[in-house]
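Apart from one protein chain that is not included, each protein chain of the complex appears where it belongs.
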Amino acid sequence: MSRIARDGLMSKLKAILFNCSLKPKREKSSTQAMLDKVIRVFEQRDVSCKVIHAVDASIEFGVKTDMGGKDKWPAIHDQVLKADIIVIGTPIWMGQRCSVCQMVIERLDALLNETNDVGQLPLYNKVVGACVVGNEDGAQIVASGILYNLMQLGATIPPNSEAYWVGMAGGKDDFIDVGLSDEYVKELVSYMGNNLVHMAEILRANPIPAVGNVS
Amino acid sequence: MSRIARDGLMSKLKAILFNCSLKPKREKSSTQAMLDKVIRVFEQRDVSCKVIHAVDASIEFGVKTDMGGKDKWPAIHDQVLKADIIVIGTPIWMGQRCSVCQMVIERLDALLNETNDVGQLPLYNKVVGACVVGNEDGAQIVASGILYNLMQLGATIPPNSEAYWVGMAGGKDDFIDVGLSDEYVKELVSYMGNNLVHMAEILRANPIPAVGNVS
Amino acid sequence: MSRIARDGLMSKLKAILFNCSLKPKREKSSTQAMLDKVIRVFEQRDVSCKVIHAVDASIEFGVKTDMGGKDKWPAIHDQVLKADIIVIGTPIWMGQRCSVCQMVIERLDALLNETNDVGQLPLYNKVVGACVVGNEDGAQIVASGILYNLMQLGATIPPNSEAYWVGMAGGKDDFIDVGLSDEYVKELVSYMGNNLVHMAEILRANPIPAVGNVS
Partner (left out) sequence: MSRIARDGLMSKLKAILFNCSLKPKREKSSTQAMLDKVIRVFEQRDVSCKVIHAVDASIEFGVKTDMGGKDKWPAIHDQVLKADIIVIGTPIWMGQRCSVCQMVIERLDALLNETNDVGQLPLYNKVVGACVVGNEDGAQIVASGILYNLMQLGATIPPNSEAYWVGMAGGKDDFIDVGLSDEYVKELVSYMGNNLVHMAEILRANPIPAVGNVS
């Protein structure tokens, strides 16, 4: 149980996790398999978890908080603002974050026009992690870009805040088929999951002062 | 007029250009403004041009040539195979190719399972260029990735095969508002447009032999 | 004055800043000009600052802590371990972190074989920022990569932990000649400098527990 929950002074930490697979939720997903490992760490530490399966979530292309029409992003936007921990999970396609992941991050881009109640960017005092899976190569550049984008929106990146798996050069296997018991992944998930909780607790108890970082 | 057309021995060169703007075709588009400059070069050299406005084109997320349902990619796939020149135009969002661009490239990924009539990857003897526009920063990493992805599918990248515009750090202006008469863009467009035509002509007359590059 | 210094309970925060310019220290340096702005914030907040001008510092190529011979990295390594705040400053060349910057980060790579006194990677409870200058384009991908590399070694990345300047597409000017009073840079430096101090203070008072992040 987290210190914060233990003290009974504050509510449980909340995590929002985006599964940005290109495939609908009903199909098996390596990205989800990686997120599930992180969720297990979160739940052991009494963090409540919400998964958004982005491709099924009626998210429109665009860079505004509300694109109108059938766009369901506004409700997701609100959940992001309530979360303490944000995790973005994506497959790699052609060496890049996938299109659904980029679509989600484009929608987050609108946060640059908002502030929290002390005038900082809205992701201040939230932490971010990246989960990346692919057949071969590209995990680090993808994780790096995701973390960086959310840092620009105000999130803090704790140490080792990534979990990834890729096969060797030319690999064709999927994480869900061959990587689930990988020892390296186990270590990455432990570091990432625990550090996200550690840092979310630290920041809840010690928010970043609104000094020098409000416009 | 291109040498090939002049000789009357072969048909006109064909270019397919993807506008991967997040916005529907009816809205004004910096990406289209850049593509239009390239098209002007192509038309002066008697290349026939076809623009796909991707976000309006009923392209489904996925990595197969035909995702079924309402997916209109299969017809676009056929146009790609008939083209001599492929140009991908994208805005930059959060430092990256936009989601619609990545969606298009994910669909192209299926070409790895196809060959041309001598057994090479299907983009052999085609050439590729990238057009990138943004408010600030990121043009080169975006252009680089696009060109590289299509090279992996068999395309050749001629020298200086990119046209981009971005403002300075922190810039908020759009290319269509402030960049249209930029001298650097003029140079980039000339180099890119002409080299794409030069190399397409060279490769049509001298296709890459199917030696050492078929599996 | 920082809270920690004010309380008199702990020593002043220490920052180590790497100037990775390709040019020797005697020449004027846009990278140094950017670092100087960050140093001004640090000094206002009573952080002691040490600058390493890397190209003049007898650092050998390699990935071990001590490459032997004339290698002076071992002393720098010790200063890194004593610092609370690490800032890497680099020019952009050909769209990339420069060679001297990469040389420095290759030497830091050896930290993966070390731990702090509770068994975590040695940069745990330290914070990292990136300063990047260039004529045109590339700042964000460079900053992103630097921050990510140090996060892998255990550093925490506070929000907005970057200060960069680049001119518009095709720009040929240097930051030191035209960017010194840029308003966007002023904002970036304030956010970065202050958040590095905020987070270093927070982590000194609340170190990341050695739970789930030791091997």
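Observations on the model:
Order of writing sets the labels: A, B and C. Residues in every chain begin at 1.
In this text, contacts are C-beta pairs under 8 Å (C-beta built on N, C-alpha and C of every residue); 3 or more make two chains touch, one makes a residue touch a chain.
Predicted model only: the values in this text are computed from it and were never measured.
Touching the missing chain, out of C:Gly62, C:Gly171 or C:Pro209, is residue C:Gly62. Touch with the chain omitted from the figure is made, among B:Ile76, B:Ala110, B:Ala143 or B:Val185, by B:Ala143.
Within the complete assembly, C:Gly145 is the residue of C:Gly145, C:Pro158, C:Gly179 or C:Gly193 that touches the hidden chain.
Screening B:Phe18, B:Trp93, B:Phe175 or B:Tyr191 against the full complex identifies B:Tyr191 as the residue touching the chain left out.
Mapped onto chain C, the interface with the missing chain covers residues 22, 55, 61-63, 93-100, 102-103, 105-106, 109, 145, 148-149, 152.
Interface residues of chain B with the unshown chain, by the touch rule above, are 41, 120-121, 123-124, 140, 143-145, 147-148, 151-152, 154-162, 187, 190-191, 193-195, 198-199, 202-203, 205-206, 208-209, 211-213, 215. The chain not displayed touches chain A at residues 95, 136-141, 144, 164-171, 179, 182-185, 187-188.
Criterion: only the chains that are shown with their structure count from here on.
Think of the whole protein's Cα atoms as having one middle point; the chain whose own Cα middle lies nearest to it is A.
Across the structure, the highest number of inter-chain C-beta contacts is found for A-C.
Using the average of C-alpha coordinates as each chain's centre, B ends up farthest from chain C.
Our note on geometry: chain B versus chain C, Cα centroid distance of 38 Å, whole angstroms.
Chain A and chain C have centres, each the mean of its CA atoms, that are 25 Å apart. One simple way to say how far apart two chains are is to compare their mean CA positions; for chain A and chain B this gives 32 Å.
Among the residues of chain A, those touching two or more other chains are numbered 145, 148, 152.
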